[in-house]
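I have placed the structure first, in the form of C-alpha cells, so that the comments after it can refer back to it.
A protein chain is absent from this complex, but the other protein chains hold their places.
Letters A and B name the chains as they come in the text, with residue numbers starting at 1 for each one.
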Amino acid sequence: MKTDTAAGRGLGSLWLRLSGLALVLLSLALPYRLRWRWAYALNFILNRPRASGALLLKKPSQWLNHALLGVIYFIGIGGSWLAARFLGPKRGPREERTFWRDRGDPGGYDSGMDDQF
Amino acid sequence: MNSPIERRLEAEEVIVLFSGGCDSVLTALRAYDRFQKVHLVTFLRAGLIHTEHVEQQVDRLRHFQGDAQAYTHRFIRTDRLIEFLLYENYLRNLMRHGTRLASHCGLCKLSFHWRTLTLCLEQGVRRVWDGAVRSAKVYPEQNETILLKPLGELYSRYGIRHETPIYEEGLQVEDELFHMGFHKRRKVKGTVFDQQLVCSQQVLFAMFLRWFLPGRSFAEYEAGLAGFYAEKINIIRELTDEWAGARPDRGAARLAAMLEG
Partner (left out) sequence: MLILGVSFMYHDSAAAILCDGKVVAAAAEERFSRQKHSLEFPEQSIAYCLRECGIEVNDLDFLVFYEKPLLKFERILMTHIDSFPEGFGQFREAMPLWLRWKLFIPELVRRRLGYTGRILFADHHYAHAASSFFASPFDEAAVLTADGVGEWTTLARGAGRGNRVNLTKELRYPHSLGLLYSAVTAFLGFRVNGGEGKVMGLASYGEPRFARVFQEEILDIRDDGSFRLNMDYFLFHKELVMYGPKFVSRFGPPRAPDGPITRRDEDLAASLQSVVEELCVRIARSLQRETRLKRLCVAGGVGLNSKMNRRLIADTDFKEIFIQPAAGDDGGALGAALLLYHQRLGRPRDWVMQNAYLGPECAPADIRRTLQRRRIAHEEFHDPDRLLDRAAHDLAAGRIVGWVQGRMEYGPRALGNRSILADPRASGMKDILNRKVKHREPFRPFAPAVLYEKMGEYFDLEVESPYMLLVADVRPDQRDRLPAITYVDGTARVQSVRREHNPRFHGLLSRFGELTGVPVLLNTSLNTRGQPIACDHHDALECFLNTDMDILVAGDFYITKHPGAGS
C-alpha cells in the first residue's frame, strides 16, 4: 500500500478520505512519543502486513522449524541409519588395490541431462 | 593521498542535510567538488530508524572519493524542536489550521532546517545544501511555494545561502549516480540497495494527504499549506532572533533548551 498519496492525486472514494481523516484525528489527539509509536505500528500493519505477522511469530516459527527438522532427522535419517546398520549388507575390512571406482556407462549418461538426477 | 579529482573549490564550508538516500548522496558528491569542507549532518528524532545505513553511506562516499577526510558526519537529534513545532499553541492552531497540523513531513523537515540554521550560526558556516528534488513537490519542504522559498528567505535573513542543486539543475538522480559509478544499477530508489534512514511515521503524512488532497486542486493544496507554514516560520524567526541576540530573557532560554547535540 505504502504512501499511496505520494503523487498527490485525488483518491476518489469517500471511504478512503474518511479513513484518512479518522487516522489523522487520532494522531492529532496523541502526545508526541505516543503519536510516533502509533505511526510506527500503523506503518507496519498497512505497508508490511506479512512482516507484521512474521515478526510476532518469528520465535515460535523458529522453534517449530527446529522441532520439525529434529523430527525429520531423528526419525528419517535415524531410521535409515538403523536400517542400514542392522538390515544392510555387512561390510568387512577391506584391503583394496585401488580406490578408483568405475564411473558407469557414458552411453547411459547422454539422456541423463534431462534429469536432475 | 593525492587525488586526480578536480575540485573547483570555494573557500567555504557547507552543511549538507544527509539522509543517506540517493538525493542526499548526489548532493554530497557535488558538494565535495565545490567546498573545502563538507559537513554531513543527519537529523534524528523518535521513529527514524536504520542509522547504520547512513553510516554505511558516509563510508561509501569517503571510499568513492578516495579520501577518508572527504566528509565529516554527525547525528543530531531534533525531538524537542519538532515537538515544539507540533504542539506550540496547540488548541489555538488546531482551531485555526485543523488537520494541517498533521502535515508531519513538512514539520519534521522544518525542525531539521531550524537546527541547521542554529548550527550554521554556532559554527560560522554560511552555506547549506540539501537534496530537494522537483519530483517530490507534494512534500512541503520540496515545494517552492509552501516551504522552499520561505526557507531560503529565512536562511538569508541570517546571511546564510540555502541551495538545492539537484532541484535547481533538474537532475535525474539515479541516472547521475549510475553514470558516476556510485550505484551499479540504474534503479535503486525503493529497492534493497536504497540505503537510507527509514521514517516509520511517513504514513501519517500519507493519511493527511489521503484526507486533505482530494477535492482540492494542487494550487489550493499549496496555498492551504503555505499559510500554515508561514506562521511556523514566523515563530522560528522570532525564537531564533532572541537566541542569536543572546539576550538573557525568556525567549533565548526557550530555544537554547530545545537545541540538542
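By definition in this document, a contact is a pair of C-beta atoms (placed from the backbone, for glycine too) under 8 Å apart; a residue touches a chain by one contact, two chains touch by 3 or more.
The structure presented is a predicted model; accordingly, all values stated were derived computationally and were not measured.
Check A:Leu14, A:Leu87 or A:Met113 against the missing chain and you find that the one touching it is A:Met113.
For the chain left out of this panel, the touching residue among B:Asp33, B:Glu122, B:Glu153 or B:Glu169 is B:Asp33. The missing chain lies against chain B, touching residues 1-8, 33, 63-67, 176, 179-181, 184. Seen across the whole complex, the unshown chain contacts chain A at 65-66, 69-70, 72-74, 77-78, 80-81, 84, 96-103, 106, 109-110, 112-117.
Here, only the chains that are shown with their structure count from here on.
Averaged Cα coordinates give chain A a centre that lies 38 Å from the centre of chain B.
Those residues of chain A that touch chain B in the shared complex are 2-12, 16-17, 19-21, 23-25, 27-28, 31-33, 35-37, 39-40, 42-44, 46-47. Of all the residues in chain B, the ones that touch chain A in their complex are 45-47, 79, 83, 86-87, 94, 99, 101-102, 137-138, 200-215, 218, 221.
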